[in-house]
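Just below is one structure, and these are the notes that go with it.
Heads up, one of the protein chains got dropped from this complex, but the rest are sitting where they should.
In this document, chain identifiers A, B and C correspond to the written order of the chains, with residue numbering beginning at 1 in each.
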């Protein structure tokens, strides 16, 4: 037994709580889907470190169905970019069922890529390459999301193909408005094949985690799509992923999600986790009964609502101290006096726009009037380009105001000295440790004094 | 000049970039609104620390109009709870214009609280109290969001009232389905009054920041609504706040937002900031032309997309080390041998479900096989109840597995000793500093050895 | 007992056949309507001669409700003309329920005058006059349709007014688009009053018969509206009168009709009869269960389908004979020879465009080549202006072709001699009887010969 089994316990508890629910029944419009075991109930969670947890039948294979949609959309965005993809498919919730036969009045586009019409279009948008036919690209891309090679359940594919007139209708309708670059029958065929790709609950959670982790599969470490594309896909999942219940889902569960008629369901905690469930019995709207219940409970019990950020400020951020208050403050009186005139701002974690503002504000507040300030970046893991520019500008303003500053920046996060000089207009003393920096500032003050 | 002026610079830059845009024109369906200065363009940002930044005409007063909707919804949720409010108004994007005359077919509810129909209902839901008529409650609540007392622009109110037949139609329609507890004419009158409440761009940014900051006004420190209510409001803003352009807005801008026909616009970076713009010229869909452009650019330039979390993991989290690698590791050989058998897990920031998982996983990984482990909570700012239970369970599993552990928990975040004993099944040695804890473990190992 | 009791028998038979039907229940959204006797079942038929037939509770008073709509529309058309009325209300079936909250997207007009929205508008369109407030005009006009003074059931009116929010919503919505010349509350109040006007089944049948009889009340002989207006009203009843079941009704029953929630139902056989039923239990779509069944059966059993014209040609028309075949043909051989050279065209009934074509064609065919022809109009009851012009032109062509003609026109239906001369370019011999005309022609031929 290990400590982390406590996480598995959480999943087991959820499973135990809802395994007894007998509502709903497996999709039966495709005969093969109706054969699914209604008692199977798998849950899985994958963390940003690639840790995988699961409970129940999380290894049983089943077909992706509509859960494929966000990943194909991600592939299309990667290949063609948002502007091009947006010419063919919108991003508005349609307020309609997943298989609604409707296109946007003005544009003729499907409302979004999470409904069948939009998914058929995004599928059709993936071009063949000289090396690889489109479907192989799709299959390979989904495999990179899952972290392993996937295959197609040919029986489900055939079964689906037989009952696919509504989707063929959609495909012809779409082409009739000009928004379909390939043959409708081929597009639908390819769409059905991708719906029939076989995964396990653990695969799904890994795929979800890849979206959560800025497009990087946290298990394999592979960058499957860009962070920007991952964010775009999550945004569309948030507004459109649960069809005409998307608004209520985001309100109550607070996680971008996507369900499929085979019983699979994924939800994403951006920068936190990917989670998936598998349970075939569906409610009247086509969502997995146990999956919905488990994720709603999980979100509420574990405080996972996207908008309910328990970390709030405080974490990625900065502390203002007078060097005098540091643990390493000297005991000698004359040194303490100098230290009192040196402020220290300690930043940690990733520094983005928001954190940069805090840093800059803290720099202004730190130290006695006009005193020196040390910016300690030792515990900072990264600084994005916006934050970097802000720090440069802010430090420049500080220095031009006559204040003295030094940085603890052992990994040159602020850039090499010449870049910093260009950004701030001055040389900025650098130190390896906070103690050295405070000491340096104190000495400078003493030297001045 | 101060470092933080770099933030103001950002707003000034945005203003400069879009002030020259001449598209759109002020709303004219209400004569008073048509009088607005089309050149006015204010921007404001309020941080989670209550820092306020602004540019342009951020002090000009204007009327809230539809920007009032999320705040009234918040008040209704606070007073009645989500379940009761949901009986009267839904949370689904309607895919329709803001003033669509449509109710949900099955329930007769307005689709959501961000369209007129839903806002009229939520307004009507606020009950009078013995001390205070409903409208005074509304006015006072909005004032708490803004951090100052607000008032009504009586001329706009009158003007609006004259042209309000469509909203009266909505109100009667709603009452005809039973979903309106008050007189339609009164409800619409009250709704028009709240639309005519006067604010500045800085007020709006503060109101937005209050939603971002878990319902706490970051300037006044007042808890205006609960964190849960703030999250619910943000979720509905995310899916429904920009009417029939909500999906595209979340895709491209990535921030819950709400616009009003007077030219105001707010957007929220949960746990990060509230931002607002004011510019009266509107596009065909009723959104502020410059406001939309500025926020979209701001989001993209500063990486503010809700789903694009640059902090990703790494920040709120934990480090695994062998005590041997600590800066304070002893130089004496025999002590080093002992230290090599002690792992150390350093956590920092707020610990929630996600962070707790990382801590537990790190505990499992730390130290040599079966060795001791120190959990250092010195830099942890808070542990939520879910994380606390997980830590207790995880530590219990660790101990029952025969491993030795100690914690650095100077503020008793894990709870008083008896609670920890109950949670983990054993006494857990506590130390004030990491060094002491490692030392203690090393000695115990030595004693055993 | 009289022969015409056979007609009453038909109504009694229908009543007997359906009185046992227990489906449906009286409208209950207005408490007063729910008090109606579910067993009451009246039927009435009024012929174009003003003969009245009835069966069952045809004398029980009830309120008009939506059956008022076509008559108010007729009044509005009479007062304002089709073009003006069409500016405010359309004439398209909406495919929606009677109380749908929808207006035409482009025009903001209600779809048609048979749905509530349209009826409220047409009611509002009736202007007050110096002598008479609008509602009194409405009441008086409906009385002229019924052939007696009508009054308002004040209790139903009050009851309706209490539950009328949906209609008030419609009225405000309509005014918000500019298509409502009066105060919405007043318009709805007036609409409710007209819905509460009290009639019997016999009144309804008389009102229907007035529409059938070109706007003339066949009982009183009063011209209530013009024939053109009556035709316009019937056209709208045909496409929109039965709400979203109008198409199926016209297909199966084939009679313009209108139902009301109080249980009244009218149907019109243009130029043939007006019929009405009264039976309060309604089906799910708000139509009288027994009424629908009775009228459908009646139409099928008695061949009343508008498009199934059993009279087909043959009736209003002409016969071609050689005078030799007439009953009054002379026996003398030499006279018979002459008669053989005279054709006779006998017309009867009303002559319109269609009949005129038959007459002209018959004139061409009649008589031996180039022989004489007698047009006998003795049994013609009327010739409309189009037919008159055609007969003049046709006769002119005949005469200019060198053929000899004479007319039997004792009532100068072709106009006075100078008009005929102007129309045909020649004098046309006229005779009082066919015999005289044939004789005249024969003599002329003899004289020529």
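Basically, a contact is a pair of C-beta atoms (placed from the backbone, for glycine too) under 8 Å apart; a residue touches a chain by one contact, two chains touch by 3 or more.
As the structure is a prediction and not an experimental result, all values here were calculated from the model.
Colleague: Who does the absent chain touch among those shown?
Modeller: The undisplayed chain, in the complete complex, is in contact with A, C.
Colleague: Would you mind spotting which of C:30, C:67, C:304 or C:342 touches the chain that isn't drawn?
Modeller: For the chain that is not drawn, the touching residue is C:304.
Colleague: With the missing chain put back, one of C:156, C:238 or C:261 would touch it. Which one?
Modeller: C:238
Colleague: Which listed residue, C:64, C:125, C:170 or C:395, touches the chain dropped from view?
Modeller: C:395
Colleague: Among C:27, C:55, C:91 or C:276, single out the residue that touches the unshown chain.
Modeller: Spelled out, the listed residue whose C-beta touches the missing chain is C:91.
Colleague: Under the stated touch rule, tell me which residues of chain A contact the chain that is not displayed.
Modeller: Residues touching the hidden chain, for chain A, are 101-102, 165-166, 168-176, 184.
Colleague: For chain C, which residues touch the unseen chain?
Modeller: Output for chain C: 1-7, 9-10, 47-49, 51, 82, 90-96, 111-112, 213-214, 227-228, 230-232, 234-236, 238-240, 244-248, 250-252, 254, 256, 269-273, 301-316, 348-350, 352-355, 357-358, 360-361, 363-364, 379, 381-382, 384, 386, 390, 393-395, 397-398, 400-401.
Going forward, only the chains that are shown with their structure count from here on.
Colleague: Indicate the whole-number Å distance between the mean C-alpha point of chain A and the mean C-alpha point of chain B.
Modeller: 18
Colleague: Using the touch rule from the top of the page, what residues of chain A touch 2 or more other chains?
Modeller: In chain A, nothing touches at least two other chains.
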